[in-house]
Each structure stands twice: as C-alpha cells, then as structure tokens.
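Omission of a single protein chain aside, the complex is shown with its protein chains in their original locations.
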Amino acid sequence: MQTHFTEKQLKDPKVKHTNDILRSCIHCGFCTATCPTYHVLGDELDSPRGRIYLIKDMLENNRTPDVKTVQHIDRCLSCLACVSTCPSGVNYMHLVDHAREYIEQNYRRSLSDRLLRWILVRILPFPNRFRIALLGAKVFRFLGYFIPDPRIKAMFEMAPQKIPPRSTNDEPQIFPAKGSMKMRVALMTGCAQRALNTDINDATIRLLTRHGAEVVVLKQGCCGALTHHMGKSMESHRTAAVNIHAFADEDDARGLDAVVINTSGCGTTVKDYGHMFSGDLLEKKALQVAALARDVSEVLVDLELPKLPDQGMRVAYHAACSLQHGQQIKTYPKDLLRQVGFKVFEPENSHLCCGSAGTYNLMQPKISGQLKSLKVETLEAKYPDVIAGGNLGCMMQIGSGTELPIVHTVELLDWATGGPKPPAFFGKSS
Amino acid sequence: MEMPQPNLEVLRKKLEIVTALLEVLPREAVIDNPAETKAYECDALTAYRCPPMIAVLPSTTQQVSEVLKICYHHEVPVVPRGSGTSLAGGALPTVDSVILGVAKMNKVLETDYENRVIKVQSGRTNLSVSGAVEEENFFYAPDPSSQLACAIAGNIAMNSGGAHCLKYGVTTNNLLGVKMVMMDGEIVEIGGSYLDSSGLDILGVICGSEGQLGVVTEATLRILPKPEGARPVMIAFNSNEVAGTCVADIIKAGVLPVAIEFMDRPIIEICEKFAKAGYPECEALLIVEVEGSETEIQDQMDRISSIAKRHSPIELRQSQSEAESAAIWLGRKSAFGAVGQVSDYMCLDGTIPVSALPQVLRRIEGLSKKYGLKVGNVFHAGDGNMHPLIMYDANKDGDLALCEAMGAEVLRLCVEVGGCLTGEHGVGIEKRDLMEDQYSLNDLEVQMSVKDVFDPKWLLNPAKVFPLSASENRRLG
Partner (left out) sequence: MSGTLYPIDESDLSDAVSGAIGPLQILGGGTRPIGRIIKAQKLSTEMLKGIVTYEPGALTMVAKSGTPIAEIQTELAAENQRLAFEPMDYRGLLDTNGAPTLGGVVAANVSGPRRIQVGAARDFTLGLSFVDGNGQLLKNGGRVMKNVTGYDLVKLMAGSWGTLGVLSEVALKVLPASETQTTLEIHVTSWEQAVGCMSAALRTPFDVSGAATQCDKYGKIGVLVRVEGFEASVVYRIEQLKAKLFEFGNITELPDPWLEVKNLNSWKPLNTVWRISVRPTDALKILELMRLLQKDRGFQCQLDWGGGLIWIGLNVEQANDVASCTQVHESLQALVATLGGHGNLIKSKILSNLDITHFQPLPRAVSIITKTLRQKFDPRGILNPQRMS
C-alpha cells in the first residue's frame, strides 16, 4: 500500500519498521476470512485489514487516537490468525503492538477503564497478589452480581472455585534427569499460571525429567506478555528484564539447551524478545533468551517419547492461537499425543480463537463470550473424552463453558508415560 | 479516475438519512463517522479511494429492504459490498453514497444433497460454502484465487471464475437461484433448486451485473461430488510460444484437465525467491491438473506428458503424492503475495483466444520496455484468461499513471486479437473507460436499458461499468 510517513517520522526505527510492514500489505482482504472478530461482527473495521488501515492513519498523521479507533484495536484478540493467512507476510503482530503502545501513551481512557487496567497490571503478573485477589473474588463472589460493569462482572465469574496451594516446584531448584541426561533446560514457571493451576508445571517437570532432561527452576517473574499486549511497554520491559537476566545468566554460567515454556501465550512473547528489546542495552541478552525459547512440545519432540499402544481415549486438540499462529506450531502437540496412543482430532474452524486471548475475556466479555460458545460447540460436536490444549488461558476459557474435562497437553503425555491421572478427570479442578 | 459529481442535496441530508437508518438498524450497524468510514474507502484495488458518506451492515434481507427503501426515497446512491476483495474497484464508493455491506449475512440456509444444491446467505465466503458440504464429499466448484475471503455476493456480481472453471464453469454456470432486493425495497426470488429458467433468463443477466441491478441476499448454488483425487503435472519450457502450443495440443487431444495454469519467467523468479516451491529456471511453466481415480489420473498424466514431450520441455514433473502436489501448486498460489512483497502492482484480467497467446505475450513484453515497467504473467491458459502483473511504485510520483496507461494498452491489445477486457474480475471502475474499445455505444445502450428496467433511478452502483459520459443522462435524470 501507499504510505505517507514524513522523512522525519521515518528516522525513528520503530516507525520505519512499521512503514515497511504497512508497505507490504496489499489490502487483499484474505485476513478477514480467518479473523474471529470479523467472523462474529462482519465489520471491516473489526478485521485485520481494517485495523491496519486505522493504525496507518493514526500513526501517519500522529493523530490523537479517537474513541472508535481505540475500540476497534482493543477488540483485536492478537490471535494472529491473520498472520497465518496473509499471503504477503505482513507482520501484523508488531504493527498492533506498536499501535497499542501508541494508544497507551496518547489516549486518555475513561476512569473505569484506567482503573481496571491498572488493577490487572498490578495483580495478574504477581502470583502472590493474584492468589489473594482470587481468594477475595471467591469469598465476595456474590458481589459480582451487583456490579453493572460487564468486565468486572466477568472477572468475578472467571475466578475459579478451587484455588491451588502454592507449589514447592516454584522455588528455585534443579530437577535432575532420570537416566542419562539428554539436555538441560530452564522451565519458565509463569505468573498467573502459578496461582491458577499448579498441575501444569508439575506435569511438565515430571514429563521432562522422565525422558532425560534436567530441569532448572530459577527465580523469575512475568514474561511481560500480558502488559505488553495492553500497550504498557515500560511495565512489560521491567518484568521481562528480570527473566532475561535470569535465563541469560544461567545459560552463561551453566549452559542451557532451551528455555521451556508451557503457556504458549508467553512463548510467543519470549521468542519476540529480540524485537521488543531492539536498541535497548539488554538487546544482546534478549536475543540470547529468545533463541533459547521453546514451546514444551518442541522440546518433547526432540526428547523422543515412546510409542505406546492405544489408550482408548478420544482427545479433542484445541490449537491455541499463540501456538498455531504466533509460533506456527501446528502439528507437534498432535503428533506427540498420537505417539503415546491417543486418538486425536481437531474441531471445525480450528483456526478461530476461543476468546481467551490474555485479558481479552475480561476486557471484551461480549465478543469473548460469543467466541467461547462457538469454540465449545465445535469441540463438543465430535464427542471427545477430553479436551487438550497448550495454553492456560484457553483451558480456563473453554473450561468455563463445558462439562468435559480439559487438560494441558503435557498432563496427558505425563499420564500416558507413567505419571498420575490428571485431576481434571476427577470433576472440575481449577 | 473520474467519478461523478456528488449529489449535494444528499450530502446535506446526511443527518436525516442516518436518523432514518437508525430506525431500521441497530446502532453498531450504521457507520457514519469519518474515522470509521475511511476503512470502507476502497476494496482490493487500492489505487482509487473515496470514503462513503455512510456504511451500513444489515443482518437480514428485511433490513436490506428497509435500507434500500430509505435510500430510494432520499435518492442516495448505494454501493453493495461483499468482502471487499474486488480487484476492479467494484465496491469503490462515491462521497455521497451508502456502502451496503452484506458480511454479517453468512449462514448456510439449506443443504440438499439428494438434489445437489445448497442455499446460503450471500455474505458467506466462497471457500466456506465448500467447507459446509465437505464432510459429505461435495464441493462448490467456482474457485477464484481469493476464495478464502471473497463473498458469494461478490462472486455473483462479477460472475467470478477461478482455476477450475475450465472444467466446471464459472459462477453463472453454477448459480440456480437468488433472493434479491430491488432498489425500491421489493424483494424478489428468481430461480430455485431446478434447472433452466422459467421464462427469460433473468438470473443469467443478474449474474455479472456488478451490483447494479439489485442486492442479492441469498443464493442457491449447485454442489458437485468431490472427485476421487486430483494431481498436477508441472511442465517447464524454454519459450512462451511452445508452452502455448502445448496447451492447444493437450486440448485438441481430448484430454480435459481440470486446470491449466501458466507462469512466465519474471513470476517464476519472484515466486522462487519467496515461496521456494522448487520451480526450475525456465521461460514458461505450465501446471496441468487432472482428476479421477488413481489409475485415471495416471492415464491422463501420461497422455499429457507424451504430448508435452513432443515439444521438448526442459523439465516435466508428475506429482506422485499429496506433498508433491502441494509443492507444485505452492508457487502458483503464492504468486500474487510474492509479487506484493517485492513491489506494488496492478493486476490485469484481459482474456484472449488461446491461439493468440504467443503474440500477445510478445507484445506485452514490448510494452513493458516502452513504459519501463516490469511485467509478470500468470494466468489460466486453458481459457486464455491472462493476469499480467504490472509492477510499479505507489510511492513514486507518476508511476501509477504510467501503470494505468500501460494497462489500458494491454487490454486494448486483448480486444484487438479477438478477446475481451475482463475475464473474471469485472469492469468495476478499472476498465470502465475502456468499454468503448470493446462495445459500440449502441451495444452499451442496450445494456444500460436493462439497468433501466431494474433500477430506473440509477442509484445502485451507478458509477461503475459504463463510461460516465454514456450513463450521464440516466444518472442525473
């Protein structure tokens, strides 16, 4: 497309990068076909192509974002299905991240908006605070009914019934490999995940060590994904820096073959650390960590799980957006599950987001709800025994809409290769 | 690109019109602020842009009818829009127009496998029509390259084709019925789940009428059983002429492939760079796809191969697996995207008799030198539907004008050799001003008189298809 940035604007490397992205868009509209918000709303402005147009206009003219532009960009899930679809290789992810940052810096949101976002930023990335908040929400659940703001309502409703106790696995320690050590990895323990569901990390550690990986848990924090997607780049850089130091230093000191991430939403961000910290003092270490970042399924493929007989179970594999579109990992989890004996299928329209998308289900409850219904419908349509996915957010979102047990892929792999039966099978867990 | 003078009276009444629309549509379905209408200022032909006055997104046929009634009353021009993937500017608004987008209407209404038809809302995407019947091993045949995103509404408006139309025909050969809203709000049903029209073939003239006769909200389409299998054979030649002759020979031999695609050197080079499909270095590449059972496929491939070998190809590759098929098609399918990463481009759509292929390619090369703009050719060789991609720089002053001028000469050339201006993209605005190169004013007059029957006030997409001077009286009438 034709762009109109001034010479002066283009001196900023960020703007130049964005200009290159915009020039590569040919406005063909293919992206609209796989965009979940376009699917439910049918409005060009709620499609990637329309958002690209709004972003272009806003940034070219250094415009103060107007309420409508912000609304349409807020509605973007960052599911990145458009990236998978785009025939011209438009880097929409960087584009929308840039736009979010710009909006955060130049747009004065309403008081309730600002308050809500402030709360999320201050709580979600910090497991201790998050646990307290969850407890509060559980105790004062009834309050949710009286609150008119649909987003706060959604927050109350999303709080799980059961809050797991702190896991000792979160403490810095080394889990030795069973048998000969094939590789040495650091586990990213996550932030919200530590408060919401400790089974995933437990299963990951068991699974990795059982098949020859030494797993080291370091003192770490939030990877920055949540805050990054809200446009709060200072905040996201702050917490990401802690992780970058932790992993890069460990790699320098004792060597790491990979930084294993079992929440694909985080994985996409960590793999993009190089771009996030481009021009920053930490750039070199950021690139180092980004190069080490692997989704747990990638590492497991390298570890070669055993081939096992039929487990007699039908698994509906839910492909998380961050994994299939963000990281372009589409087959590994299914291959792994089949390898250990599960029957695996994907639902219809598997490219469509479940509506979780980080904090989206809290910030955009209406659209999120519509997408959740669509996703649950397609998953249940083929009568699976269990639903498996690679991202906590999805699990919680879908879990709240179905009676079927829903687990992380690693929980099933762990179970099949000698671990315990996942708690989800014994009635609804977190 | 010249557009008609806006109707100032309409612009003055904007608030009144919006108010009336809000009585029949929910708030979020009426888009009237400039920050938002901008997104509707063009379709996939970005060279020409103009934001509409208002954009509306109805969800039902009844709502479409109410919207049109309002516009009819206030004499507001209406531009229907599907997915906005038109390469001819079919959905380009004027400053006083209402864009009527049907994207919210995307449901399947009825599938009837016994009678091999499907009824859908017109906002549904082309590929998802096939998607809806895939489980029963059926598909919807017309497959434009944009089928992932383009809407049936647009397919009907432009009478879209695709690579597989060589065997299965284009939209008009697969359309059985429509529900259409006329400009005055009347809802009519033409055709149905039966073959051949009752009286005059009104459906046949609606298909390809570029949104100028009515707004189609529902369509009954033919669905076909999926073939057992399909595989391509890739043939590389040292010359365009030889490739063209090979195509004619294959057809004369009685083999009817499902698709015959042609790519020339510039396109192959760009594709290789980005798609890395593994194409050999050559002047021209043919991809010929055949269908049937395994044995039938092999038999047809052997016949094609022996015909091709008579012309000494540089390389001949028969696909022996799904992976190989995907690899062979990869380059062709990513051609436009690959070119888009290298340069801005204008994609033409002129069609020529297959026998004129070599001379037309030579003359296009000549024009490329004359204008100093690089051209790549990728097209449906089986029916002569060419897609020259003229590469230019949108950010360079004057380049667009140069590109347009060259494009016009190429299209005139197509008409000169016995072909036509557009094979599947439609006239839109892109070729509007070239219409008199193909038709006399009398011929255009009779087409316009058909529009007079359906839309006497000329409010539906009035600035398209016909040169403005030819349609002036009617538009201002």
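Side notes on the structure shown:
Each chain carries a letter (A and B) given by its place in the written order, and its residues are counted from 1.
By definition in this document, a contact is a pair of C-beta atoms (placed from the backbone, for glycine too) under 8 Å apart; a residue touches a chain by one contact, two chains touch by 3 or more.
Please read these numbers as outputs of a predicted model, since none were measured by experiment.
Within the whole complex, touches from the chain that is not shown fall on B. Screening B:219, B:338, B:427 or B:463 for touch with the missing chain picks out B:427.
Considering B:19, B:293 or B:473, the position touching the chain not shown turns out to be B:293 (whole complex).
Looking at B:98, B:120, B:158 or B:243, the residue that reaches the missing chain in the full complex is B:158.
One of B:26, B:280, B:353 or B:477 touches the chain omitted from the figure, and that residue is B:353.
Listed residues B:3, B:50 or B:205: the one in touch with the omitted chain is B:205.
One chain of the complex is left out; on subunit B, the residues touching it are 112-117, 137, 158-159, 161, 165-166, 169-170, 172-173, 186, 188-190, 192-205, 207-209, 225-228, 248-249, 251-256, 292-293, 295-296, 299, 351-355, 380, 383-385, 418-427, 431, 435, 438-440, 442-444, 446-447, 449-454, 465-466.
Definition applied: only the chains that are shown with their structure count from here on.
Each chain gets one centre point, the mean of its Cα atoms, and the points for subunit A and subunit B are 38 Å apart. The residues of subunit B lying in touch with subunit A in their complex are 28, 31, 33, 35-36, 38-40, 42-44, 46, 55, 57, 83-85, 101, 103-106, 123, 125, 127, 146, 148-150, 274, 334, 336-338, 340-341, 344, 394-395.
Considering their complex, residues 1-3, 23-24, 26-34, 38, 41-45, 49-50, 53-54, 57, 66, 68-69, 72, 85-89 of subunit A touch subunit B.
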